[in-house]
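Structure in C-alpha cells, see below.
Complex shown without one protein chain; remaining protein chains in place.
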C-alpha cells in the first residue's frame, strides 16, 4: 500500500511496490490523456532549497499533466522559510496548503526530517550526497519500457562510479531482478566503492566485471549507462583534466556495440557523450527524460492514493 | 458590497463585512470541495517585492483551490518591473493580465498607491511596518471556528507588543466585538503603544491588564496569542539576549492554563513556543495556518464577487 507513504531512499519500496509504480508509469506513457484529470483539485509543493531546474520541471509537468496544481520555490533566497524556522515547522505549514511535497535540500537527511513531521507524503528530490530516488525510478521505467524487461540484462556503467549515487542506486535496484550482470567501466580512481561490491553484488552472487576501457566491453552490453565526471569531485584540477576525456562515448566507440543496446544518461551531459551520437537510434537519454516525467506521474498518483478507472 | 473593493488595512471593512467573509470562510473550511471551481478562469497576480514564502503559498493555494490560476514574482530581483517604472504603471499593466492582485512591499503605503490606479482589487499582504490585514482575518476565523464566538473572550497577547502590528490589528478587530478582555503580557520595553491603549481600549471602555509574567495570568485566558521577539527590533544585541527567552511558552507554564484555552501564533515561530508544546491539544498554530488559507479563499471570492450556490 503506497498511499500516504514517503519516498526518501530508492530502497524504501519493495520490489513489488516498485513494480506497481512502473506498471502504472508504463500505462501512463502509452496513454497520458487518460490520466489528465487524475489529480484534479490536488496541489504539489516543490520545495527546492537548492536549484535544480530539470528535476523541478519534471515534477511540475508531472503534476500539471495529471490535472493537479503546483506551488513552490526554486531556490533558497526566495524562501523566507529560511528565517530561522525549522524544517519540522516548515513542512507542517506546507501540509496546510498542499497535498504532497517534493523536497531538494543541500543537507543530507533533510527530507527524512521533513517526513517525520509531515502529514502529507514527502518525496526526496535529492539531498546532500544527491540521493535521488526518482532518478532511479526513471532509469527503471526507461529500461523496462525500452528493453521489455528488468531481468537478464548486461548493464555497463561508465564514468564516475565512486561518487555517483545515481549509479549506486541503479546497481542496488537492478540487483533485485533476476540474472543481471554489471560491467563497471571507470578509471581506477573512480571505481565503485567496496561496500557496493561486497554488500550488494557479491552478497547476492551477482556477476560483475571491472574494466578501464569502454572499447573492450561495449559489444557485450544491453545497456550503456553514461555518467558525468564532475569537476568538483576531483582533488585537483590536473587530475580532472587528465581523466575527464577518458570516458567519452563517440561514434567510433559505438561501432562495436549491439544493434539494440540502449544508451542512457541522467542528464545534463557535458561532453561525456559526443553530440554526433545523438542521431544514433541507440541514443535514448532524451526519451529517458520523458519516462522520468511519466514515472513521477505514477509516483504522485500512488502516494496520493488516486486511481483512474 | 465587497465586490471590486481593495483590502489595504485590517479596518477597511465594517464588522458586518468582516462577518460576511468569516461566514464564507467557515463554510469553505467545512466543505472545500464545494468551492473547487468557484474561480475557474480567474487569475491572481502575486506581486512580492520582498519575499514571504508562507504568505505567498497561502494566497496561491487559496486561489488554486478555488480553481483559479496564479501569475507572479516572489522577489524583487526577478522583477523587471523595477526598471524605473512607477507602481501606478505596474498595477495598470498587471490589471491587463490578472483579475485580482496581492502585493507585498517593503515601503509602507505602496499597496495603497497601487489600489488608487488599479481597475482590479488589490490586497495588501504586508507593507513597510507589516500591516498585514489577511493575518488579522486569519486570526478572527481561527478564533471563531475554534471558540465558536468572537465575543466574551479573555485574550492574552504575549511577546513583542510594541512593534508587532499583527497584535495591534488583532486588538482593534476584537475590540469591535462584545465583552472581550485583553491581558497584555510583555517586558516593559515592548509594551503596547499608548495610542492603542487610549484610542482603542480606553475609548471603548474595554477591560485590559498589563503584566510582565505569563505565569501570573495564564489561568484566566481563553486565547493565548504568542508572538515572536524579532532580533531586528532591539536597539542592541545585549538587550535582545536578555529578553528573548523571557516569554517562552513551555509545558511547565501551560500547566496552569484552562483545558480549552487555544494557543495561536502567526508563524514562523523561532523558540517562543517550545517544541514540546506542539503535542498539546491546545496548540492550534498549525491549524491557524490552514484557516489562513480558507479565509483567503473567502476574501478572494468576495472581492471578485463570485458566488457558489
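Each chain gets a letter, A and B, in the order it is written, and its residues are counted from 1.
By our rule, a residue touches a chain if its C-beta (ideal position, glycine included) is under 8 Å from a C-beta of that chain, and two chains touch if they have at least 3 such contacts.
Computed from a prediction, not measured in an experiment: that's the story for all the values here.
Of the candidate positions B:5, B:37 or B:92, contact with the hidden chain is made by B:92. Summary of contacts with the chain left out: across B:45, B:170 or B:283, the touching residue is B:45. Across A:11, A:289 or A:308, the residue that sits in touch with the chain not pictured is A:289. Across A:11, A:146, A:267 or A:308, the single residue that touches the chain missing here is A:267. As for the chain not pictured, it touches chain A at residues 33, 36, 51-54, 57-58, 60-61, 64-65, 74-75, 78, 267-270, 275, 286, 289-290, 292-293.
Although one chain is not shown, part of chain B still touches it, namely residues 41, 43, 45, 69, 71, 73, 77-81, 83-86, 88-90, 92-98.
Rule of thumb we're sticking to: only the chains that are shown with their structure count from here on.
When the CA atoms of chain A are superposed on those of chain B, the rotation angle is 120 degrees to the nearest 5. With centres set at the average Cα position, the gap from chain A to chain B is 41 Å.
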